[in-house]
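Down below is the structure, laid out as structure tokens.
Excluded from the complex is one protein chain; the other protein chains are retained at their positions.
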Amino acid sequence: MTESVYKIIELVGSSPVSWEEATKNAVNSAGLSLRDLRIAEVMTLDMKIDNNQPAVFRARVKLSFKLLSD
Amino acid sequence: MTESVYKIIELVGSSPVSWEEATKNAVNSAGLSLRDLRIAEVMTLDMKIDNNQPAVFRARVKLSFKLLSD
Amino acid sequence: MTESVYKIIELVGSSPVSWEEATKNAVNSAGLSLRDLRIAEVMTLDMKIDNNQPAVFRARVKLSFKLLSD
Amino acid sequence: MTESVYKIIELVGSSPVSWEEATKNAVNSAGLSLRDLRIAEVMTLDMKIDNNQPAVFRARVKLSFKLLSD
Amino acid sequence: MTESVYKIIELVGSSPVSWEEATKNAVNSAGLSLRDLRIAEVMTLDMKIDNNQPAVFRARVKLSFKLLSD
Amino acid sequence: MTESVYKIIELVGSSPVSWEEATKNAVNSAGLSLRDLRIAEVMTLDMKIDNNQPAVFRARVKLSFKLLSD
Amino acid sequence: MTESVYKIIELVGSSPVSWEEATKNAVNSAGLSLRDLRIAEVMTLDMKIDNNQPAVFRARVKLSFKLLSD
Amino acid sequence: MTESVYKIIELVGSSPVSWEEATKNAVNSAGLSLRDLRIAEVMTLDMKIDNNQPAVFRARVKLSFKLLSD
Amino acid sequence: MTESVYKIIELVGSSPVSWEEATKNAVNSAGLSLRDLRIAEVMTLDMKIDNNQPAVFRARVKLSFKLLSD
Amino acid sequence: MTESVYKIIELVGSSPVSWEEATKNAVNSAGLSLRDLRIAEVMTLDMKIDNNQPAVFRARVKLSFKLLSD
Amino acid sequence: MTESVYKIIELVGSSPVSWEEATKNAVNSAGLSLRDLRIAEVMTLDMKIDNNQPAVFRARVKLSFKLLSD
Partner (left out) sequence: MTESVYKIIELVGSSPVSWEEATKNAVNSAGLSLRDLRIAEVMTLDMKIDNNQPAVFRARVKLSFKLLSD
């Protein structure tokens, strides 16, 4: 593993339930096209409000995956 | 919407259950007196501990709402 | 309380369920050997991914406890 | 001026033209109800995109004004 | 205390003597109209210079106070 | 919109005229291959200098666009 | 001194008088059990308020001390 | 160019027109005494307000120039 | 060069030898598929430890390359 | 004052008494060779410890002064 | 591994040779008393200068190790 290279992409996931679900949604969406996903680091969390009511939890995450391994 | 002005206030909400509930409590409390709430951005999260036991989740959020619209 | 001194340590807790549980696990583990725990401040949150599936929530926290009191 | 107190509020101004105009709009909107405005510090700048075309410049600013003077 | 909501405002206090006095002045000025003040967190400190001589200490603080309690 | 996923990429746009034009150039270049662009957040601004004269304005932006929607 | 190792711990000191005294209290408390203290770096300063009156100055510091020397 | 050394100085430029002009003014002022100016990085932007009206745009920049070349 | 657009991607390179080699590995891996690479900015550096022994140096870098030129 | 240019330098002042005195010492030392000093912004504060006893307060400040005025 | 807890300590290592050696020295010193060391994250790097000559490389690192595992 000593010379592997990872790439990091930034995604925003959403969920009406929780920031954990929002993060899972972002990861699952990335998992449709990328293999070897490793870690999703939370950058920011927010909550959208509709009609003055809490509505959607959003998590902006940096997601790393293996690009090359030795 | 091209010349609207938003104001941002900072609140700390609390909940014995989760940071999502803590954020909702802050937003609902603001919703009692403000209209057109838009987004609650999480600044910091912490957990108060009582008698050496996890007790209260707190979320410090910046909350934006429309002040003027064109 | 005017001259008390607090110490702050940094821990990473994990949970398959949520960041709230991950934080509680870190606090409970610290509570085995430390008294007068006060606040756990979240530094970073991330999610480990195994076999391309969301797996473990981790919370890095700074935990304060009373060292000396007047 | 040695014991005056200033308050700082946070606003987001918008303009289809520039970030300078966005900032001026935020300041002018505040000037409708506040006197002794002093400085608008830029926190963040962004640009909203509509129909894949650049549309609105937004400036988030912290605006200070005199609350009390000696 | 588990569902109380706090608001945070930002003030700049001044004093010819020290940053402690500058902070106290900001807090005392807020205390004229707000109850249940809790903590003043220092954001930045600076010193104004007049006629090339140190003149006024200024403290920019975030001040929290209770908005709602359960 | 409650479970949509956004991706964020980072670009640097340039313009001899202004940072607004530099940002528009980055967005327009991205718009050649990406749909549903949403917001360009300014990360940093600088100005290149040639022959000791101000020459080119550059804006480093994070650009978000919709990846998946529910 | 070329291969010495230092450890850094984080403390919060308090004082009714000043942030200098708060920092000294943290250092003196650490000095009861640690030798070769070197520098206390201020992380954050705040002021606790009781009964709407300024009450206690607190300084959160990182304190370094020699662990090993060559 | 592999062993050249650059120096970086910090300036604040002003303009009644725009932050681009404010930055150019800072660079042009530095160009009176320094050669081989390279890049002006924006640190902060603000706007001074006089008589409650937007008045002067200011840009705080870090300006690099070549000190030594190989 | 006044209207060129650059893209920035984030990579983590590894090396058992040094952070310089880790960065080179990330750049060389990117160079397999991208032309006109320009600068690799270090975001974070760390060292993985295996069996309680220093093992692998890792560098997280932002890598810019030309997307469009005028 | 609309097109004046300011320069900013960084100094560390020391005092056995307080951070206010440390800052004044830095400013007074700069005032020996520079005119039109304006503001000293605190970057960091620390305290040196000698023989395990609090010894010297140090303030790292950014000091601005007028370079050119219109 | 889903409920393990890690602790993070902060060390400064030194070396006349390189920041890699400085980091290894900090890790090796910690390894004398701690097991299950995992990652050393670089916080800051600096170089001490003696007699106006580069002398010692120092790395301030955060070092994590396993406290509890499930």
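Order of writing sets the labels: A, B, C, D, E, F, G, H, I, J and K. Residues in every chain begin at 1.
By definition in this document, contacts are C-beta pairs under 8 Å (C-beta built on N, C-alpha and C of every residue); 3 or more make two chains touch, one makes a residue touch a chain.
The structure presented is a predicted model; accordingly, all values stated were derived computationally and were not measured.
Peer 1: What does the interface between chain K and the hidden chain look like in terms of residue numbers?
Peer 2: 18-19, 44-49, 52-54, 57
Peer 1: Residue-wise, where is chain J in contact with the chain that is not depicted?
Peer 2: 9-16, 25-26, 29, 55-56, 60
Peer 1: Quickly run down the residues of chain I that touch the omitted chain.
Peer 2: Here the touching residues of chain I are 18-20, 23-24, 27-28, 31, 35-42, 45, 61.
Just so we're on the same page, only the chains that are shown with their structure count from here on.
Peer 1: Counting contact pairs by residue number and requiring over half to coincide, which of C-K, B-D or A-B is equivalent to I-K?
Peer 2: From the options C-K, B-D or A-B, the copy of I-K is A-B.
Peer 1: Using mean C-alpha positions as chain centres, tell me how far chain F is from chain I in Å, no decimals.
Peer 2: Centre-to-centre distance between chain F and chain I: 21 Å.
Peer 1: Name the residues of chain A that each touch 2 or more other chains.
Peer 2: Those would be 9-10, 18-19.
Peer 1: Would you please name all pairs of chains that touch?
Peer 2: Here the touching pairs of chains are A-B, A-C, A-F, A-I, B-C, B-D, B-E, C-G, C-K, D-E, D-F, D-H, E-G, E-J, F-H, F-I, G-J, G-K, H-J, I-K.
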